[in-house]
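Written out below as structure tokens is the structure these notes cover.
A single protein chain has been omitted; all remaining protein chains appear in their positions.
Residue numbering begins at 1 within each chain, and the chains themselves are lettered A, B, C, D, E, F and G in the order written.
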Amino acid sequence: MTLSIYLSGEIHTNWRDEIESGCAAAGLDVTFSAPVTDHDASDDCGVAILGAESDKFWHDHKGAKLNAIRTRKAIQDADIVVVRFGEKYKQWNAAFDAGMAAALGKSLIVLHSAEHQHALKEVDAAALAVAETPQQVVQLLTYVQRGTLPA
Amino acid sequence: MTLSIYLSGEIHTNWRDEIESGCAAAGLDVTFSAPVTDHDASDDCGVAILGAESDKFWHDHKGAKLNAIRTRKAIQDADIVVVRFGEKYKQWNAAFDAGMAAALGKSLIVLHSAEHQHALKEVDAAALAVAETPQQVVQLLTYVQRGTLPA
Amino acid sequence: MTLSIYLSGEIHTNWRDEIESGCAAAGLDVTFSAPVTDHDASDDCGVAILGAESDKFWHDHKGAKLNAIRTRKAIQDADIVVVRFGEKYKQWNAAFDAGMAAALGKSLIVLHSAEHQHALKEVDAAALAVAETPQQVVQLLTYVQRGTLPA
Amino acid sequence: MTLSIYLSGEIHTNWRDEIESGCAAAGLDVTFSAPVTDHDASDDCGVAILGAESDKFWHDHKGAKLNAIRTRKAIQDADIVVVRFGEKYKQWNAAFDAGMAAALGKSLIVLHSAEHQHALKEVDAAALAVAETPQQVVQLLTYVQRGTLPA
Amino acid sequence: MTLSIYLSGEIHTNWRDEIESGCAAAGLDVTFSAPVTDHDASDDCGVAILGAESDKFWHDHKGAKLNAIRTRKAIQDADIVVVRFGEKYKQWNAAFDAGMAAALGKSLIVLHSAEHQHALKEVDAAALAVAETPQQVVQLLTYVQRGTLPA
Amino acid sequence: MTLSIYLSGEIHTNWRDEIESGCAAAGLDVTFSAPVTDHDASDDCGVAILGAESDKFWHDHKGAKLNAIRTRKAIQDADIVVVRFGEKYKQWNAAFDAGMAAALGKSLIVLHSAEHQHALKEVDAAALAVAETPQQVVQLLTYVQRGTLPA
Amino acid sequence: MTLSIYLSGEIHTNWRDEIESGCAAAGLDVTFSAPVTDHDASDDCGVAILGAESDKFWHDHKGAKLNAIRTRKAIQDADIVVVRFGEKYKQWNAAFDAGMAAALGKSLIVLHSAEHQHALKEVDAAALAVAETPQQVVQLLTYVQRGTLPA
Partner (left out) sequence: MTLSIYLSGEIHTNWRDEIESGCAAAGLDVTFSAPVTDHDASDDCGVAILGAESDKFWHDHKGAKLNAIRTRKAIQDADIVVVRFGEKYKQWNAAFDAGMAAALGKSLIVLHSAEHQHALKEVDAAALAVAETPQQVVQLLTYVQRGTLPA
């Protein structure tokens, strides 16, 4: 039972690497996908490929739609969607991905610090697990695949 | 063609009243639904009905799930989901509702000030209209139902 | 927003009446459906209408399928499925209904005493509310429809 | 035509091993999945990974949700869901899985002794086969894949 | 709980009238739909409206597609599909309707004499009831709606 | 059996009026929806309500999305989608609507002159009827609802 | 683009072999599935594995359900469903499979002699091709996969 996992949300810390390397170290049979995590490329992809826009709204719009080609595919293919809320920014795209994942019947895991607990209560209520650290996510995935608990 | 509209998001300004009274004044054939907008009731409904929790996480969790009974029904029944992002708070539940609406194929209208344009670009990219004022939403709905433009 | 509610499970106590009369007293805009609660009719309907069976398995089989015509329709039409687990019997049909409701994306409310908490943990985990009394269900439905809490 | 089979239900006897080894002996092209069958790990996984709970309800709740990540994936991926009802315990989770499988259009095989026939009539009525022994399930799967009957 | 019922199949006996008048006499809250039962109109509708065809295949093809506009709508709107197999003709369209009904998750009731039992075993296996007389169908619908058995 | 019909395509002739008045004269139980047929309003609705655009692409884009709120709703609610291809313009939006209708399982009726037969062969191949005149569509709808043919 | 093809219907002639060997000779990238074509095994599988029945109806019922595990899987996995109507028997199961295939959006190819044209008009109307010989089906599949026509 290979698990396909989409890692959505925060792009400014190395939480994805921690989960991916932790799963690799554990020898799990998992595959990962993620949004483009190069912030500048993600912001400018639309105009870089399809032509400049004088209006910032359309500059962003073209880029957001290109990114959606990747993220929609990744969410649809995933068994599990892990959404990480970090300490900075509005991160509405992370909550938007969580809403899509819930509506599509994906297993949702939310990853955030205790500080955001109240603000994320609706997102957490749709999740099958709420974790605080990437290490917990590795342990979760290990349990889901193998049925073994951390020593 | 009655239009069924869910008004999601910000609960601290009277934007819902403006849209509802504007549509009533225009004589549109529309029905509205909304989340519970009494902030205290919304926060405490779970424990008030199902029993107290010592842990804030579960206090919130019980409430968020009760609210989900209402909001899921409202989104599923809607033709159009209008999501309002205000000036304050994280509003992750609003973005979550937008994600659900998009995944369910609902027509999405996003309502926010120019200030939030960049942070909301992924949400806006999934929308069929991005408005700044409730009056624009009234005009949109008038056009969608009758094909007439504002004078 | 009329709420359509299916009341599944135990047929030997008057919990359905309590919920229906409580909602009527509160003036809620709700409709209820239920399985056939006449135990003998429910057991014998198949052979009474379609002819006797010498084998008890097929006697039961014919009846269970007739009842399924009613219960499948009721679950599919429901916004909310309330499943009551009582003190007696195996009640596997109640858990089966809960599984169908969850898979169909219905809002699930489970009603049972504390005694069954551990045995029902998988069912409860799929629910949006776990109540112990019919009165709590009336309060829940009142909140979901009107946003008001019990005094 | 590889058949993907989820083996749901009782975890205290070796019925899964009998089916899996029987199919292996027959050389069938089948894959199996199952819930975590280590009872203690299954009960405690939530708190072991995500932190202790003082309230037994939430202890169970966290665990049941983790287990749901595995079981939902397994049911969704399955062509055939075999649900075994044993002699002990309430086994409401088994009936819940059967309800999900039926609602998702999976082929359902129920495995139980004659003693439970009446209590399981609604579950049996949704099934494509009702067997009493693991050996019968092996014979069923052999027939489904190859069209050959037991000698 | 209004029941919506599509009466498919044989058009040369008055079985539909018997079911409809029986339900009316019982005062049931049901609605009925049916294919066009005027054999000549049904055969010739395509060419009568859209122009003659020299080739019998296309003559039939145009008519069958017009009829499909009506029958697809009726099946999709139905809660229950009753399919009657009579004594004459191939009646492949009846079996085709039954297949569509089963795939769409409709409750299927099959109505035929004992003579056709073996030939209809695959259709019967997908049904929730197999009846021999229109009167049994009336009794079934009475039970499904009211829970009462024939005296 | 009320029929809900979406009239898509050409907006420069009075074909919709002919169908609607023909059905009214026949006393059919049908409801009609249509795109906004005021060409100028349809082109300019986006900028008229949501603000001007200097770039023609975005001017059109905002308008096309507003119109999609209406047309998606109309197609989703329809039992039958009639798509009219006229003599002028590219009419790609008409073919696009036909593709959506086909993918959503709607009954598709195509209305065009013989001249366009070869160019429309893929669209016609997905249709249940291909008509040349509005009068034929009225006759079709009369037959579908009542089973009667033109005298 | 591997094509997955289910060969439904008549089991008393070698039409499946002709299609399979023809496709093999042409080197097509296709996979085939079929019902169990051993008539006796197909009739008796239920009682042979799950125990004898004194009533012929239930004897057939148990067998038909076992066979449905195989055929439902095969239809769901197929891109294309070819349904062959032969010269003998009622063949209602073939028409039932065709109805399921149509409702599930599978590409339907019907294979029958001219003699059955009128009786099969509703089934043919749902098909994307109506062929008279297995050789035509091989040519069809060759064209669908490669775009080449018979010399």
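Keep in mind that, in the parts below, contacts are C-beta pairs under 8 Å (C-beta built on N, C-alpha and C of every residue); 3 or more make two chains touch, one makes a residue touch a chain.
The structure displayed is predicted, hence computed values, not measured ones.
K.L.:
Residue by residue, what part of subunit G touches the chain that was omitted?
P.N.:
1, 3, 79-80, 105, 107, 109, 128-131, 136, 139-140, 143-145, 147-150
K.L.:
Tell me where the left-out chain touches subunit A, residue by residue.
P.N.:
That gives, for subunit A, the contact residues 33, 36-38, 41-42, 44-45, 48-50, 62, 65-66, 68-70, 72-74, 77.
K.L.:
Which parts of subunit F face the unshown chain closely enough to count as touching?
P.N.:
56-57, 60-61, 63-65, 67-68, 85, 89-104, 116-126, 130
Methods note: only the chains that are shown with their structure count from here on.
K.L.:
Could you tell me which pair, E-G or E-F, is linked by more C-beta pairs in contact?
P.N.:
Comparing E-F with E-G, the pair joined by more C-beta contacts is E-G.
K.L.:
Of the pairs E-G, E-F or B-F, which has an interface that repeats that of C-D (more than half of the contact pairs shared)?
P.N.:
Of the listed options, the interface copy of C-D is E-G.
K.L.:
Centroid of subunit A to centroid of subunit F, CA atoms only: how many Å?
P.N.:
41
K.L.:
State, to the nearest whole Å, the distance from the C-alpha centre of subunit D to the C-alpha centre of subunit E.
P.N.:
Here subunit D and subunit E have centroids separated by 37 Å.
K.L.:
Enumerate the residues of subunit A that touch no fewer than two other chains.
P.N.:
As it turns out, subunit A has residues touching two or more other chains at 105, 130.
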